[in-house]
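Handing you this structure, nothing more for now.
All protein chains of the complex are present and in place, except for one that has been dropped.
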Amino acid sequence: MAVLETENLSRNFGGLAALNHVSIEFRKNEILGILGPNGAGKTTLINVIAGIYLPTEGRILFHGQDISELPAHQRCRLGIARTFQLVRPLPGLTLLENVMVGSLFGKGLGQKEARRRAAQLCEFLGLSGVTRDITRMTVLEIKKMEIARALATQPKLLFLDEVMAGLNSDETREMIDLVKKIHSRGITIGIVEHVMRVIRELTDRVVVLDWGEFLAAGPYEEVSNDPRVITAYLGEEA
Amino acid sequence: MRAWRYFLYILIAIILLTLPFYTGVYLLNVIDIILIYLALALSWDMLLRSGQISFGMAGLFGVGGYTAVLLHLNAGVNPLFSIILGGLAAGVLAWVIGMAVLQLRGMYFAIVTLALAEIFRVIVRNLPDLTGGPEGTVLPSAIFSGNSTRTYWLVLAVAVVSVMASEIFRRTRIHFALTSIRNDEVVAKSSGIDVFKYLVFIFMVTSAIQGMIGGAYAHIYGFVSPEGSFSVDFTLLPIAMALLGGMHSTWGPVVGALVLGIVSEFLKLKIPYGHLLVYGLIIVIAILFFPQGIVGTLGQRFKRTGKV
Partner (left out) sequence: MSLIGKLKQRNYQIAFICLILAVLLGLWKPHVLIEGLQRACLYAVIALPMALILGIVGIINLAHGDFMMLGAYFAYWLNVYTGMDPLVAILPALLAFFLIGMASYRAIIRYVLGAPELNQLLLTFGLAMVLEQLANLIWTSRPMKLPLKYVSASATIGSFTFGTYEFIYVGAAIIVLAGLLLFLKRTSTGQAALAVGQNPRGAKLVGIHVDRTYLLIFSLSIALVGAIGAIFMTRHSIFPLVGASFTMKSFCLIAMAGIGNLMGILWCSLILGLAENFVLSFRGYAGWADILFFALIVFVIIVRARQRQVK
């Protein structure tokens, strides 16, 4: 049973085909890895699914419903959430307030309830000192905040865009465990990652994109041995 | 701490309410003007919090004034009620304009608002039967027959409405929406905020307040005219006040209005012309050197010791 499917999804920017007839599916409760060399279109895929860009061609079906034309905020309320490759904290708000943005608007809770939920999520993710100014936090904390903000909208499908980037070995370990914890709550996860150890440990399946096109899909072991995938990452033999 | 605060607020309220009983008429008039500009400055700041600038305050202000006066004269509407209707008219107008123009933000929106005052001025000038044309329309008598105490209370009420609106914008979820939209629309959208709807709503509300202020002003001074009601004063001063005092807060524009209001009274005595120049300079200097304004800069100092 697919939580989300893309059918022939394409997205052009001027002459550049960032996504080219990509058809993939996110199965219920799985952790799907989204792989590909830089510029393959992974973040674009997330952006189009989340509604930041409209598709040039193709459809997106969320629980069978065509959401291709829906604006981003409605997709969020339906249950699609995401984090950002380059973290985007909101200055002028504390950490807790940042997370509250998600619970206030993604879930439509009243302020008190939203604050409670946000505090709960911060605890769940191991964030402390939530009344601190968002501009004085470590990378790990801000990344956790983004995840909390996304979770606050109570998503059914969560995209994590290079969440491990910039983390050291211990922090990566912590993050991997967190993702597992989140997954255990029944959320389907799409994770864009370059660190293969993470992919190997977390994902049930992966899809590989290259130059905006779908290359392969399947369990990591299979896909990592696919010669086309190897070529995409490492280049051809001379 | 809490009880302290309430006591202070009640004290201020009492002082403000009883002001007419121990100040002269001249001073009251000065305070009236300051309060009017204070209300305008706050309404401008409220929109600013969403990241949008409106240069069209004078336009909405004048629309409110004309609506209030014309409804009162031609339809016999009670002056106080006509002021509210003036606000509503401005709000509806803002809704129409916002729906059309807020799809593109930033400079597109700002430039459109820049033209608003001029457009309304032209329209008003060219409908002489309705609006009295270039000469404007004079009311047979000012509201409350010019009673300065009642007039002051009216202006105070208008200012209080503005302050209350500003506080509501700060204490409810609107604050979160505005801050998100202003700082990062993508994050706002991705978190479920309908950015467009919020922007139109805020533009509408702040414009309605400006229209209401304009209605009050028109009734107090007893006339409306293309030059007077849409004067650039009503755009320039409030902006200077908000910037001077500090953007994105209630206290900022209030402080700015008080400081600039008092200063401008002195200026008018020393330099009869050219005070508008000072306001323009204040805007330039504020943006260049202390964009946080008075309150913001002081607030930075106290941030470490005070609580968030």
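The chains carry the letters A and B, assigned in the order they are written, with residues numbered from 1 in each.
Criterion: a contact is a pair of C-beta atoms (placed from the backbone, for glycine too) under 8 Å apart; a residue touches a chain by one contact, two chains touch by 3 or more.
These numbers were taken from a predicted model, which means no experiment stands behind them.
Residue B:Ile119 is the one among B:Val25, B:Ile119 or B:Ile262 that touches the chain not shown.
In the full complex, chain B touches the omitted chain through residues 48, 51, 53, 55, 97, 100-101, 103-104, 106-108, 110-112, 114-115, 118-119, 122-123, 125-126, 232, 236, 239, 243, 273-274, 276-277, 279-284, 287-288, 291.
The criterion applied here is as follows: only the chains that are shown with their structure count from here on.
Between the Cα centres of chain A and chain B there is a gap of 43 Å.
Residues of chain B touching chain A in their complex: 172-173, 176-177, 179-180, 183-184, 186-195, 248, 308.
Residues 50-52, 71-74, 76-77, 81-82, 84, 88, 90-94, 97, 100-102, 104-108, 111, 114, 131, 133, 149-150, 152-153 of chain A touch chain B in their complex.
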